[in-house]
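Starting off with a structure, shown below.
All protein chains but one are shown at their positions in the complex.
This part shows subunit A:
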Amino acid sequence: MHSTLVRIQNVFGFFTTVAFFVAGLVALSSLLYPANVSVDVIKANGVKIVKGRAHQYYTSKVQEYAVLNFDLEADLSSLFNWNTKQVFAYVSATYPGSKYANNEAVIWDAILPSRSASKLILKNERAKYSINDITGKFAGRDNVTLSFHWNVQPHVGRLTWGVVGLTEGVKFPEVERAGKKAAAK
């Protein structure tokens, strides 16, 4: 009955049970830390549309790209507790359309690994990603709004998301032509 094998089995079984319960408690403990994110400014400046070649190597499709800058001030420090592995912060632009009515695209993101990196102050930050629409064209889209999101990645447990700060809509302008002809060819 008390062979080495049985002992090993018991120890391993006990270890997994304990590990399972500790992980469960740690995951639940995240509920004790309410998120209290403050976002002060979020504003789009200087939206412009340029024409460019699609970056997939096997096509020569030319389409419109939207480029913009934005201001953002946010404090995400309340999202960091002992069960926070990282926070993924991102800014998205939402805009309407006719065939595709709901469109949303991430224009900027950042991985915040610790509390010390959790205060974001961005002034006239250039969007990291330019947006191209699924139809290839932006003309006549009113009401582009920006929103700031975060995704909390725990060490163990449930992933959570949050969103705040819709700006007032801005309009995608007409395509800028000067200097972009060569790229459009």
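What we mean here is this: contacts are C-beta pairs under 8 Å (C-beta built on N, C-alpha and C of every residue); 3 or more make two chains touch, one makes a residue touch a chain; residues count from 1.
The definition used in the following text is that contacts and distances are computed from a predicted model.
Its record in UniProt calls the unshown chain "Signal peptidase complex catalytic subunit SEC11", which is the match among "LSM complex subunit LSM3", "DNA primase", "Signal peptidase complex catalytic subunit SEC11" or "Trafficking protein particle complex subunit".
The residue from A:Phe70, A:Tyr90, A:Phe138 or A:Phe172 that touches the chain not shown here is A:Tyr90.
For subunit A, the list of residues touching the undisplayed chain reads 23, 55-58, 85-86, 88, 90, 92, 97-106, 109, 111, 113, 129, 131, 133-134, 149, 151, 153-159, 161.
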